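Here the complex is missing one protein chain, while the rest keep their positions.
When the chains are written out, they are named A, B and C in that same order, and each has its own residue count from 1.
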Amino acid sequence: MSDVIAQIRQTVASLHGELTRYGLVAWTSGNVSARVPGQPLMVIKPSGVSYDDLNADNMIVCDLHGIVVDGEFSPSSDTAAHAYVYRAMPEVGGVVHTHSTYATAWAARGEPIACHLTAQADEFGGEIPVGPFALIGGDDIGKGIVATLSGHRSPAVLMRNHGVFTIGRDARAAVKAAVMCEDVARTAHLARVLGDPAPMDQADIDALYDRYQNVYGQTPIPPGGS
Amino acid sequence: MSDVIAQIRQTVASLHGELTRYGLVAWTSGNVSARVPGQPLMVIKPSGVSYDDLNADNMIVCDLHGIVVDGEFSPSSDTAAHAYVYRAMPEVGGVVHTHSTYATAWAARGEPIACHLTAQADEFGGEIPVGPFALIGGDDIGKGIVATLSGHRSPAVLMRNHGVFTIGRDARAAVKAAVMCEDVARTAHLARVLGDPAPMDQADIDALYDRYQNVYGQTPIPPGGS
Amino acid sequence: MSDVIAQIRQTVASLHGELTRYGLVAWTSGNVSARVPGQPLMVIKPSGVSYDDLNADNMIVCDLHGIVVDGEFSPSSDTAAHAYVYRAMPEVGGVVHTHSTYATAWAARGEPIACHLTAQADEFGGEIPVGPFALIGGDDIGKGIVATLSGHRSPAVLMRNHGVFTIGRDARAAVKAAVMCEDVARTAHLARVLGDPAPMDQADIDALYDRYQNVYGQTPIPPGGS
Partner (left out) sequence: MSDVIAQIRQTVASLHGELTRYGLVAWTSGNVSARVPGQPLMVIKPSGVSYDDLNADNMIVCDLHGIVVDGEFSPSSDTAAHAYVYRAMPEVGGVVHTHSTYATAWAARGEPIACHLTAQADEFGGEIPVGPFALIGGDDIGKGIVATLSGHRSPAVLMRNHGVFTIGRDARAAVKAAVMCEDVARTAHLARVLGDPAPMDQADIDALYDRYQNVYGQTPIPPGGS
C-alpha cells in the first residue's frame, strides 16, 4: 500500500478520537472518512468497531462507490453516503457523520439553526440548513446532503430525523465542522429556551465569514492547527 | 469454576466500565448481568461496590432465583428483577439496569419516548415503552419488565418513577441498548423542549428496524463490535 | 499525630476526588469534612487549594468551633457551618458542601425537590427540603442546616440562593448524599421541564426508605461499598 494511503489511514483512525473527546458519538454511531487525493478512493471507519479499537490497520479503503478495495471488515454502514458526496463534490476531501445530541434535536424538529453567534458566522457563514429525510441503504442520503450543501456556505447539514453530516477540504476540517456544529447547536438551543436571541445583521455575518475564511489561517498552519 | 463462568465474570465486570464511561450511573446505582449459557445460572455485580473496584473475582454467581452460588458479597439489590427476566425470557442473555438521567426523566413522567429519530428506529423499532410502578424486594419489577417487553421490539423499558431496564441476546447487547436508550432519550427531550419533532412514517420506522436487525452486522462481528 | 487522625486526613483528602469526578464543584468551591470519633475535633479541606493539590498532609484539623489545631493553611471558609453541625448533631460524622448545578438551581428558586423517583425515596425518604438564606461568616448557615435537617429524613438541604449541605454517619455517606442529591435534582428538573412527574404514594416512599436504610447494606460492607 502506498505511503499516502498509510498516512490517511492513520489520520482517519485518530480523528475519531475527536468525536469521542467532544462527546459527539455514542457506542459506534459516528464516522469519519477522507478522500485519497488524486485517486478514486476513500478511507473510512469499519462498521461496528468500538472507538477504543480503531487504528490505522483496521480502517477500510473503498472506491467511490463504496466497494471495499482493502480492509478486513465491512465499511461503515454510512459508506454509500460518504461515497456519493465524494463523487458529486470534487472539492470535498473529508466527510463526517454524527448523531451529536443538540444538533440532532434541531434535525428532529426539522428546524435550521438561525445565526445569532459570531462563531456560527465564522464557521458556517449563516444558518445551518436542514436536509431531507432519507432512508439508509442507497444514494438517498448522499443526494440529500449534496442537494443541501451545494452552493451553501455551511459545511454542515442537519438531516431530518437523523443527524449531522459535515464536509471539509480534508477530514480534519470536516471534523472541526462537526465539533463546531454541536457547539453552536447547543448554545443556540439554550439561548432559545429562555427567549429570543438578539438578531445579527446580514452584513456583519458576511463580514465575519469573509474574514474567517480568508484572513484567519493565512499564515503557515501550525502543528495541530487548522 | 468452569472457564465459561470465568470468562463471563470478566465480561460482566468490564462492561460496567461502559456505564461509567457514558455517565449512566451515579455512585453504585446501576448493574449488568449475564446468563451462563446452558446452565440455570447468572453472573451479576455485587451490591454497593464502587465501579472502580469491580473485577472478575468479586462478581457474584447466582441461580435464576437469585440465590448466591459463588461469591463473597451480596449480589446487587436488583438481582430478583434480573433473575425473573432470565426465567421468563429464555432468549435473553443479558440484562442491564440504570437510572440514566434523561431516560429516567421520561420514566418519572410515565411518558413513552415516541420515535422521531432513525437511531431509535434502528435500535428500538419504534417507541420506548413505559412499564408499571413496582416496589423492589420481590418479583414485581421483573414481572413489569417482562409484561412490557414480551412481544415488543424495544429492548428497553422505562419503569415508572424508577429507571431503565434493558435486555439483549448477551450482556454486551443489553449494555448497548442502555447506552442508546439514554442517547435517544436525551435527544428526544431536547427536541421537545423547543417544539414538536417531525413525525416519521411507520413504514420508514419498519424499514429501518428491519434493515438494522437483519443486514447491519451480518458479516462476522469484528473485535469490539456488535 | 494519632493514627486515627492520619487516617481521617487521608480519607477526607481522597473523598474530594468524588466531588470532581461527579462534576459537583468548580474551581475550589466545595468541601468535605469528617468528625474525629471520640474527640472534639474535625478534619476539613484547606481554603482555596486546588483539588489537584489536596493530600492528607494539607488537610486542616480544627476543634468544633473551627479553631485550627493542626494545619499549615486556613481551613475552608465554610468551616464555621461544618463545626456548628458537629456541635449540634452528635450523630453526624461527615459534612459536605457543594454548589452542584441542578441542586443549586432548585435552591435559587427556593423550591424543595418533591419525591417522584425511587432513588430519591431510598436515599432521602421523601422531599429534599429548602433551608433559609443565611450569610457566611458566623453560625447562621450552620443554624439553618440544623434547623432544617433535625428530625428530617433527608441528609441533604438546599440552602436558599446558595447551594447544598449534606450530612452522614461518616464523610463517605455525606459524599454519597451529595452525589445522589445532584443526580436526583437533575432528573427531577428534566422531568418537570416537559410536564408533571407521576405522583408516588407516601406508603411506597415509606416502604422504599425503610428497606434501603435497614435492609440494603445489612451484610458486611464490601471494600468501597456503602
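Annotations for the structure displayed:
In this section, contacts are C-beta pairs under 8 Å (C-beta built on N, C-alpha and C of every residue); 3 or more make two chains touch, one makes a residue touch a chain.
Note that the structure is predicted; figures quoted are calculated from it, not measured.
The undisplayed chain touches these shown chains across the complete complex, A, C. Interface residues of chain C facing the missing partner chain: 26-29, 46-50, 52-53, 58, 72-74, 77, 99, 101-102, 104-106, 108-111, 133, 135-137, 160-163, 189, 192-193. In the full complex, chain A touches the omitted chain through residues 22, 116-119, 176, 179-180, 182-183, 186-188, 190-191, 193-198, 200, 204, 207-208, 211, 215-217, 219-226.
Throughout what follows, only the chains that are shown with their structure count from here on.
If you take chain B and chain C together, no chain is in touch with both. Averaged Cα coordinates give chain A a centre that lies 31 Å from the centre of chain B. The centroid of the Cα atoms in chain A and the matching centroid in chain C are 44 Å apart. With touch defined as above, chain A holds no residue shared between interfaces to two or more other chains.
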